[in-house]
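Heads up, one of the protein chains got dropped from this complex, but the rest are sitting where they should.
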Amino acid sequence: MQQGSLLEMRGIYKSFPGVKALQNVDFTLREGEIHALMGENGAGKSTLIKVLTGVHVKDEGEIFIKGHDGAVQIRSPQEAQRVGISTVYQEITLCPNLSVAENIFIGRGSGAGVNWREMNKKAGQLLDSLGIAVKPTQQLASCSIAVQQMIAIARAVDMECSVLILDEPTSSLDESEVAKLFGLMRQLKGRGVGIIFVTHFLDQVYEVCDRITVLRDGQLVGEYEIENLPRVQLVSKMLGKELDDMADIKNDIPVFKEDGEAPVYEAEQLCSTEGIKPFNFNIRRGEVNGFTGLLGSGRSECVRAIYGADTVTSGTVKMEGKPVKITKPKNAMKNGIAYLPEDRKRDGIVGDLSVRENIILALQVKTGFFRPFSKAKATEFAEEYIKLLDIKTASVNTPIKSLSGGNQQKVILARWLLTHPKYLILDEPTRGIDVGTKVDIQKLVLKLASEGMSITFISSETDEMLRTCSRLLVMRDRKLVGELTGDQLTQNTIMATIAGGEKNV
Amino acid sequence: MTQLKTTGSRKGLLGGMTDTNLLTTITVCVFVVMYICAIVFLQEGFLKPQTLFNLMNANAALIILSCGMTLVMITGGIDISVGGVTALVCMSCAVYLDEAGGNVFVAILLALGIGLAFGLVQGFLIAYLDIQPFIVTLAGMFFARGMTTIVHTNPFNVVNEGFVALKETRLIIPLLGSVNKKGNYVDAYVEIGVVVALLVVAALFVILKWTKTGRNFYAVGGNKQSALMLGINVKKTTFLSYVICGLLAGVGGFVYFLHVGSGAPSHAMGAEMNAIASSIIGGTMLTGGVGNIIGTLFGAMSLATIQNIVSSVGLDQAWWTGITIAAMLCIFLVVQSVIISSRKKKNNASAQAVPEQETKKKEGSE
Partner (left out) sequence: MSEKLDPKGKGSVLSGLLRNQIFIPFAALILLALFNLIADPTFFALALKQNSAGSYILSGNLISIIDNGSELAILAIGMTLVTASSKGQDISVGAAIAISGSVLLRVLCGDNTRPETIQAPIFVGFLAAAVVSMLFGAFNGVLVAYFRIQPMVATLILFTAGRSIAAWINNNELPIVPGEEFTYFGGYIPGIPLPTPFLIAILCFILTWLMLKFTNIGLYSQSVGINEKTSRLNGLNPELIKLTTYIILGLCIAVTGLIKVSRLSTINYSVIAKDIEMDAILAVALGGNSLSGGKFNMAASIVGAYVIQFLTTTLYKFDVQATALPAYKAVVVIALVVLSAPVVREKFSRLMKKLRSSNHAAAESA
């Protein structure tokens, strides 16, 4: 091990059936540093974290930890804790019904009894020393998320961890809470704790981190000092596009012309309960546009507000010039809007039902409760789209959950195409599916648009959006920060707009 | 789901309390108010201490069963076999004492054994095989009821001497006696069952409050996933809660037997429901993680008092009992969900209000 390093991971390999999640990844954490682990979806960050915390067991490679001779084996979360690795997850893993002090001390130590006075005293000292302003006797549920997160960190610190992993701790915090959290992180850094910080917020990385490791497609892109890596460079490394030789694949899509026609969909100052800033949005007949931004920037929340999937708190909506009210998905469907959700498994498929039932579901709901399709008719619909989209399934009766991810996605796409929508929203339709299907879906999007359908396309892969969209709306930190059309549609401008913070360019 | 969006600490007296303490306070208040109402409007009986003691004598078994129920409900489960187990314990002990001419102490062991057996089997199925607690304990209830009639079909009174002596044992409470119509002083008394019940309450209170195992029950009920991450053996804890509940069903069964002195298939009919109602009225949340044994004690007593009031005002048909319990349960369930959700909403509102204020401040300063 090198002098001053706390943790070294060398040549880590990990694969799951069909996926090579990590290939020959190295990672080094030094004493008293905050180290950002960056990468887009599927880059392998979470797999790397899970290997480190013992949730997954690595296939190959070695892990060294300061104070332990030779490579250590980490096969379970308990073993990870024993060698001094603690993790604080995005979702609070504390018990909301217990007091702050209990949450710090439960499940630890020996003896059968609980000495409340001593526990509260020790908790009070710990919280004081870390500058967390909360009473040890308070119920956890009455603390803010930020404070809960800090309590989780306090627990980890008290268990004498030398490596602290913070997995997206800031995604549900507001600015002042983030500031508090950062204060705590700096304090721990001063004590020599090494912190691995996973986040999607670039501003935060540049505010608090010393070093960045970037992963992409399960491979190490590189480790950088924060001063040597401007934002745009970071974004380009995460997305896998070199800034200089980035060829513009553009652009055979016709730039969308203004005509007198009212937009198919138009929203003003739309806002939902999911923490996005109010935004304006419109789309014309036959247009393909997209929301872009890093994961967690609020792009999905925007389209969910459009579709009425989250509770809409303000804003006016017009469709083809006429004001309409869209407060729940059914309103949106009646108005010809279709929405393919980001999380296929949670929001998209009805796992145990057959491919046929999954395909007809939306149209069936639109048609009405008392007018079910006959089995023959439903089969006919299903078979038509199975052929059209080339869905690979044993039969229309196969439960959708036994299909591959790409084919499941096509089934859901079929469900919405069957309703012949005027306006189709596709949120990450190509995530986690094979390249062939990706191209199929891109082609389909262009074909549908040429037939007059309006489509909003969201993807983490910028080149995919460049290939399909004629207008891009850029999101950063839950705010709409720019709109790009025509000549602006290049990787460089997109990345610059996503990155923001011009001082670093 | 358990990720509560909350900001800052709550203010005010009620706001500063934990959910458990808030619900317990409500219960104690309800009981006191109800009892005072009874004294004021139905003077005759309720002013005498013996009335309260009689309520306890009659409901000692219920209190014990409710304690077990509270425990499993704190871990997020439910056990509806307790009534059936009570009936089975009564019948088995009755048959053993009278037909086999057995010893009272062995009968007690028999009662505990039956309860423990139910607890072990049900706990194993629920904790380690991950089967829905409701299905398992529903089957347990039917099994116990069926077994009761297999042990003996007809109700009968126990005449075993040792047992009758134990049954007749009364503990005199000094100074709280009353003067009867003839002008004689009558001592106030409680039965042995009440002592057992109070011991159980005290023991469970200590376990839940001052032992690690006790706090683990709360953690598991609060959030299973988190409890696991915090290093708690969730399966073992769940298992233990059902074992204790089963054991207490055995104890409660024997106390019930001691009070009624007979075995009958219809004994403790609907006792599971009363126990659940006592726990819920006592401030135990169905969703788990919230509950207090003292609350349960008052919950059971509230239930007993309201039944007594109902019969005092002349509605003494048996069917009013069922209706009042269900109505009370229904009200408390709804009140619980309203209180908890309004607390959540308040926290949400303050969570959203804060950033807005801050942005305004910033804008102002610029």
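Points worth noting:
When the chains are written out, they are named A and B in that same order, and each has its own residue count from 1.
Quick note on the criterion: a contact is a pair of C-beta atoms (placed from the backbone, for glycine too) under 8 Å apart; a residue touches a chain by one contact, two chains touch by 3 or more.
Keep in mind it's a predicted model, so treat the numbers as computed, not measured.
Considering the full assembly, B:A139 is the residue among B:A58, B:I108, B:A139 or B:I339 that touches the omitted chain. Looking at B:I150, B:I172 or B:V186, the residue that reaches the missing chain in the full complex is B:I150.
From the set B:A58, B:L176 or B:L286, the residue in touch with the chain omitted from the display is B:L286, counting the whole complex. Of the listed residues B:I276, B:V290 or B:A304, the one in contact with the hidden chain in the full complex is B:I276. Remark: the residues of chain A touching the chain excluded from display are 307, 309, 328-330, 333, 339, 341, 346-353, 357, 361-362, 364-366, 369-370, 372, 415. If you put the missing chain back, the residues of chain B touching it would be 78, 80, 125, 128-132, 134-136, 138-147, 149-150, 153, 265, 270, 273, 276-277, 286, 317-323, 325-327, 329-330, 333-334, 337.
By definition in this document, only the chains that are shown with their structure count from here on.
Chain A and chain B have CA centres that are 45 Å apart. Against chain A, in their complex, chain B makes its touches with residues 2-10, 15, 18-20, 209-216, 218-219, 221-223, 225-227, 229-232, 289-290, 347, 351, 354-355, 358. On chain A, the positions that touch chain B within their shared complex are 77-78, 81, 91-99, 102-103, 106-108, 111-114, 116, 134-135, 138-139, 141-145, 172, 174-176.
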